[in-house]
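Omission of a single protein chain aside, the complex is shown with its protein chains in their original locations.
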Amino acid sequence: MKRRSLIKAFTLSASIAAMGLSWSIQAAETIKVGILHSLSGTMAISETSLKDMALMTIEQINAKGGVNGKLLEPVVVDPASNWPLFAEKGRQLLTQDKVAVVFGCWTSVSRKSVLPVFEELNGLLFYPVQYEGEEMSPNVFYTGAAPNQQAIPAVEYLMSEDGGAAKRYFLLGTDYVYPRTTNKILRAFLHSKGVADKDIEEVYTPFGHSDYQTIVANIKKFSAGGKTAVISTVNGDSNVPFYKELANQGLKATDVPVVAFSVGEEELRGIDTKPLVGHLAAWNYFESVDNPVNSQFVADWKAYAKAKNLPGADKAVTNDPMEATYVGIHMWAQAAEKAKSTDVDKVREALAGQTFKAPSGYTLTMDKTNHHLHKPVMIGEIQDDGQFNVVWETEQPLRAQPWSPFIPGNDKRPDYAVKGN
Amino acid sequence: MPKALQRLFLGLLLLLPLAAQAADADYFIAAKANEQARLLQDWAAQPDPARLELLSSLQQGRIAPDDTRNLRLNNRLRGLVDNALASHQLLSADAEVRLAAAQQLQKSAQPAQVAFLDRRFASEADAAVHAALGLALANLQLVDSDPAVRLAAVRLLGETGDPMARTRLQALLEPGVESNAGVRTAAETSLAQVKRKLLFGELLGQAFSGLSLGSILLLAALGLAITFGLLGVINMAHGEMLMLGAYATYVVQILVQRYAPGAIEFYPLIALPVAFAVSAGVGMLLERTVIRHLYGRPLETLLATWGISLILIQAIRLLFGAQNVEVANPAWLSGGLQVLPNLVLPYSRLVIIAFALFVVLLTWLLLNRTRLGLNVRAVTQNRNMAACCGVPTGRVDMLAFGLGSGIAGLGGVALSQIGNVGPDLGQSYIIDSFLVVVLGGVGQLAGSLWAAFGLGIANKLLEPQIGAVLGKILILALIILFIQKRPQGLFALKGRVID
Amino acid sequence: MNQPLLVTASQKAGPRWTLAIGAVVLLVLLALPLLSLLPAGHSLQVSAYTLTLVGKILCYAIVALALDLVWGYAGLLSLGHGLFFAIGGYAMGMYLMREASGDGLPAFMTFLSWSELPWYWVGTQHFAWALCLVVLAPGLLALVFGFFAFRSRIKGVYFSIMTQALTFAGMLLFFRNETGFGGNNGFTHFRSILGFEITAQSTRAVLFLLTVALLVASLYLGWRLARSKFGRVLTALRDAENRLMFCGYDPRGFKLFVWVLSAVLCGLAGALYVPQVGIINPSEMSPTNSIEAAVWVALGGRGTLIGPLLGAGLVNGMKSWFTVAFPEYWLFCLGALFILVTLYLPRGVVGLLKKRGEQ
Partner (left out) sequence: MRAIPLPPVHPEFMLEPILDAGSGRDAIGLGQRRGEGLDVRHGTVLTLEDINVSFDGFKALNSLNLYIGVGELRCIIGPNGAGKTTLMDVITGKTRPTSGKAWFGDTLDLTRMSEVQIAQAGIGRKFQKPTVFEALSVFENLELAQKADKSVLASLVARLSGEQRDRIDEILQTIRLSGSAQRQAGLLSHGQKQFLEIGMLLMQDPQLLLLDEPVAGMTDAETEFTAELFKSLAGKHSLMVVEHDMGFVGSIADHVTVLHQGGVLAEGSLEQVQADDRVIEVYLGR
């Protein structure tokens, strides 16, 4: 099984860099890093841009001299949106290619699929997407948001006067683990704020659901009972038919605002945004954030997309998971510098407390124990140009609570990473 | 700024109508969100015609009509702007504007506006506006201190089919809210009345969504009914013909935008012939190169066309990217027709239902009233005989396949208006399309028609009861059982089975 | 992979080297797990990666063989065999989840506030019952579906469409979290099987050997069936069902038997697949997977025993290579394969080889 490494100008020849033991064949040795994102199949839509972002970041790090004096050599594999293949390719990266670290995965199921492999082989995975929490593996660093870094602040905003002071909540999601866990946490949170069960409706649709007539009719009916907000964890393709139906049936953002956790700049790229304007999204980063780091980041990305002739380069956008990928790779590189090694155990130790000035405009810190980033939360309103207008943000980054206190039994969980959870 | 001062300031502004507008605008922009909200509420309670232009601009997200700067409002403020604007529009001379304003106020009026509404209600001359204002007022008068006013309001609300009225009446009937027994009984009667009306609207809504889903299934399946029913070709790439049609719409949209921006409203109409031509062209090409060699071997066609579908999907992915592309609804396909207070029929869905029926009619005419149709039917029934009679069977096959694919292309145009346009678009329709054709009876247009609408309505009736997934599974089981009874489908011709 | 070569060899009394190749392949397959037990760093050591990859392909080969029994011999093209495969996998997965969670509920259930196990999970902590489920669940489903389908004489493309819809429905059902099978995530994070660590090299080696054994056993079974009168009735059924009926055979029974047998084989393959790859989730039931299985059979040569195995190996080998080398062009290649095989290789690779042999 010959892997194909994307050998760019900076890599000179194939060499094998095993941990601790390596020999050079012709030229300078490199550090291999794995990139495990689907480039084909259903998830390719989202994951391809993360692969490109990872390559860009690695190129930038190499341009500054690499890590510990060695250049990084990316090894790209395609798990093809096939979950068992994630485990297989993960094993390949760790045992055949002997990479020092892997950046990858998008869906929770893909992460769950590779997790046993990383724990078995003591690998290191950086996971860049917001997720449902309930996990804290010593072999994974989570650079996306945990539920308390996205969902709960969003609901707090909806409850506030500015957010419309919603009294009733329609929790709509695609039927998989992330929406279910998020909604479970939200329900507990809403209870704690005095919202009764009759004012909470929870509905799930299957993947790829495209006929939202019945559901929008239900939302309408539900919203007649008081100021209502919809909290949407609807995934991927289903968003367009949902928002279109909403607009066509006359539900406006001023009447019933929808706050989405899975709609970002990349998703809006293929959408007629007119029906969405005014609806909300909660993330830890928006492309429209105005600060010098972000301006540089966005400009670099657009230039990179153009230079590599990526599809849709003229409309290239950045989004939250891309920023998380960028931050993750930099954090790993800093930690490897600090540890003066790419040994997994040493890097893990060095990562605790690592900081990085991120495009979101905040200095992000990797938590000392729980393997998650401290992140700011922002609420953006969708505009007709496919960008977000930030209407609210937290004052400072929040510490992640991967074991949500709103889920019974989690109070007994340790606040540090242990295998096999 | 203390409230009293602000009031004073406002009062001064009212004294200076000429200067008022500009000053209001400047003041509004300078204010923080909370103050802006308060300002808007005050304006709504005490409308001033001079402020009309400012409020209309605010609604558009501008400060003044000629100011191109974008104003960032949040949802709460937008809602308040709508309300204040409606309040102002009640002063308009145009009865239609007043009516729309009164309807908006039914939804959004605040208690502070009661006095103003009362005045307008008393002086309103137009009957329709008067009635609408009465309702808007009634909503607020439910908490009036005078039982007689409350009673009148309750009775009035009973006349509407507004879902909000139900909530308000229900709130009134909560224990300890309404002390007057007469008002309570009236509220109970009104509530029952409102509920009946709402139920009616809901049932109609369900029927409509069923029809709408059915029309989409029909458009997806119709082309298949031709290729499968008449030619016996199992075209697994049929979904991709839909997808090609949708992408053709996308390309047309871009071209129209670039070269004829004036016609952009009508780009879907321009896209129809283009989509038909593209899908039909690709279909005919496939027929000549691949499918032609596989007549009479249905299972092999199934596999080969599946391969074709993979290639088409990937080709589109390389050409247009894996991302969905943006197909915008023109204004005449956005929004909906308000039939009842709780029933809106989206224009896009209405148009698609009509379009589906139109395509069926067209297909029927083509097959039954033209030379091509005659040839197609002849070839279907007896290929050798038709060939002997001088029918160019190869050409007819090609044209019939092109027709089936072209109709799928038309379906693609319709689908692009309600859902995503992406490389995987076709995949999600292929299984449903086959079920429609099998259930309807192969080769039967009427069968496909009934099957599509039947499946659509059954789906929508089951969905609220047991959810979308179980509904779908149940329907599948029912189809399998149905085929037990009528293996040839709903509308099969009986006849001597030819073996 | 040696049995069918023996078959062709014995049938044609053909060249001895085919026999030799078959024997070598079997020997290699048997040696792989033993080599994997060598200490890491040994030059002959076979990595766990290679072992699971080959093990996975062997499971697919069993599915291909099972599909060939119904398609190649009885002429029923099933586009729903992924369903049976996945159900067998889920049955095994249930046991593995119970084993991993000890006395408590499986992790995904506590997660979603299930307070007790649904009834269909009862007894799944016992390996023996799980094994029964592996056979019974796909078998019974196939029996019920087959009974109705064959009773109303659904055949040809109708049968294909119905089976495709069936697996699609199954996928939707298993995607639901309320169904109680972990929804989209399915089952992962297995720990042990019968008390043995699932990641241990020795466990892997044993699972691999079991897969080889199942493959050889299915081949033997297929070979016996093909040579019995039953096999000839199936062939007759495929070519002229009416004639067969007027000869006094009831086709329903024959179809049902081979259909259920095939489903059970798939279920067993699924049960061996799950502990080796470490995950089972509803995407295994997606119609695409089942159609791909049909192309394994078509490419290899349907109606032969070795063809499906060759096909499964070739397509999956190509897939592994292509998705690494040219990820963007894999679908083109697969699509072209579908078309070329149906147009130019109706008897598959085996047919091609035979023709070569005859010349």
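Chains here go by letter, A, B and C, matching the order in which they are written, and residues are numbered from 1 within each.
Keep this in mind: a contact is a pair of C-beta atoms (placed from the backbone, for glycine too) under 8 Å apart; a residue touches a chain by one contact, two chains touch by 3 or more.
Predicted model, so just to flag it, every value in this text is computed and none were measured.
K.L.:
May I ask which residue of C:38, C:194 or C:245 touches the chain that does not appear here?
P.N.:
Answering carefully, the residue with contact to the hidden chain is C:245.
K.L.:
Using the touch rule from the top, list residues of chain C that touch the missing partner.
P.N.:
225, 228-230, 232-233, 235-236, 238-240, 242-251, 253-254, 257, 303
FYI, only the chains that are shown with their structure count from here on.
K.L.:
For chain A and chain B, let me know how many angstrom lie between their CA-based centres, rounded off.
P.N.:
Once rounded, the distance between the two centres reads 32 Å.
K.L.:
From the C-alpha centre of chain B to that of chain C, how far is it in Å?
P.N.:
Distance between chain centres: 44 Å.
K.L.:
Can you pull out the residues of chain A that are in contact with at least two other chains?
P.N.:
Within chain A, residues 175, 206 contact more than one other chain.
K.L.:
What parts of chain B, by residue number, touch at least two of the other chains?
P.N.:
As it turns out, chain B has residues touching two or more other chains at 317, 469.
K.L.:
Which residues, counting only chain A, touch chain C once they are in their complex?
P.N.:
Within the complex, chain A contacts chain C at residues 1-4, 39-40, 77-78, 80, 82-84, 87-88, 91-92, 95-96, 107-109, 112-113, 115-117, 120, 134, 175-177, 180-181, 184, 204, 206-207, 407-409, 420.
K.L.:
Residue numbers of chain A touching chain B in their complex, please.
P.N.:
Of all residues in chain A, those touching chain B are 42, 44-45, 48, 161-165, 175, 205-206, 208-211, 213-214, 217-218, 220-221, 224-226, 237, 240-241, 244-245, 247-250, 253-255, 257, 266, 269-272, 274-275, 278, 280, 311-312, 381, 389, 391.
K.L.:
Give every residue of chain C touching chain A within the complex, in rising order.
P.N.:
Going by the criterion above, the answer is residues 47-50, 52-53, 56, 108, 110-113, 172, 175-177, 183-186, 188-191, 199, 277-279, 281, 283, 320-321, 323-325, 327-328, 330-331.
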